[in-house]
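One protein chain omitted, others in place.
Entry: chain A
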């Protein structure tokens, strides 16, 4: 229980359903002040008190579990390392994968609990299929799609059939003081919300070049490639205007050379996405489905193939701003019962097929550095985007502070 409204109502519903529920708040930092302070974040003493108070009102036991070491190792260090490698991690997804449905779940099961209940907005029915929430704006199936079938079999999401507004109303009706507590939006372990500054402190300044994707020409310098976002237009601070006067966008970040590549908007487009570490729930591939390439991003129709540890999606309409490190989640449309998660994987690369970009644009002059370099740069939109500036920001509403309630079934005592 994070101290927010979702986990409080989830715990209350699990309790109402007759489960023997114990509230658990995750302490993710040894020193709570290290992380976000104020009512909008997680991990603070205030949030811990709010969670405890909600548990009191519901009438369930409440404990704080110290997950600081695991969280730091699996989520924070991973977050920094991914940025250093030129990728864009989703820390909420990692927290679900490694903390809530691994460290917490394993501990809970060992202690005799049957399942972990969270306040995530997603549906998980008796068929074991993970589906989108009825509240599309709040749907969190994207950050849960990383869970394996084993993990899902011990997960309970009681809120998937409700909108956020309904959850708030219910909290108020139940007398839970957190009913109108604001949603959290930022990364819980970056106290001031300044992702760039956080990465700068962790990774240090690393000046490098900003180059034109088509000509290879150096247009400016940067203090650290991790501060740039694929698709970013503002703040490039380029002294040299584009020859055609059109705005330029960040196309890619190349950690090996510490280069930020920029170019015109159309060069952001990709129609083939490859991804690694697939979690696939058994649908035969190739399969025609929708894919989502970032949290709360648009879905794109695609043909997805999973083979040899790689997921490949051929997009039927191109996407922009596809960032390595983000998840690709495949959904089968089901407007009636909620789109079904077929599987997910971690994006390694987005590329433009020959059909999308038949030939690399010619360099303006024969003396341009190299046509092949520009071709490869424009064709590969492998990218890193900073959550603070990307549409994935909303996803961070997932409360990394530990929206976890543990439910014990009646048979809990006999569990191995």
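Please note the rule applied: a residue touches a chain if its C-beta (ideal position, glycine included) is under 8 Å from a C-beta of that chain, and two chains touch if they have at least 3 such contacts; residues count from 1.
As a convention for this text, contacts and distances are computed from a predicted model.
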Protein name, per the UniProt record, of whichever chain is missing from view ("Ribose transport system permease protein", "Succinate dehydrogenase, cytochrome b556 subunit", "Cysteine desulfurase" or "3-oxoacyl-[acyl-carrier-protein] synthase 2"): "Cysteine desulfurase"
Sole residue of A:54, A:68, A:178 or A:191 that reaches the chain not shown, by the stated touch rule: A:68
Identified contact with the non-displayed chain, of A:103, A:300 or A:329: A:103
Contacting the left-out chain in the complete assembly, out of A:111, A:137 or A:337: A:111
Hidden partner chain, touching residue among A:2, A:22, A:292 or A:326: A:22
Hidden partner chain, residues of chain A it touches: 20, 22, 25, 27, 30-32, 45, 48, 52, 61, 63-66, 68, 70, 103, 106-107, 110-112
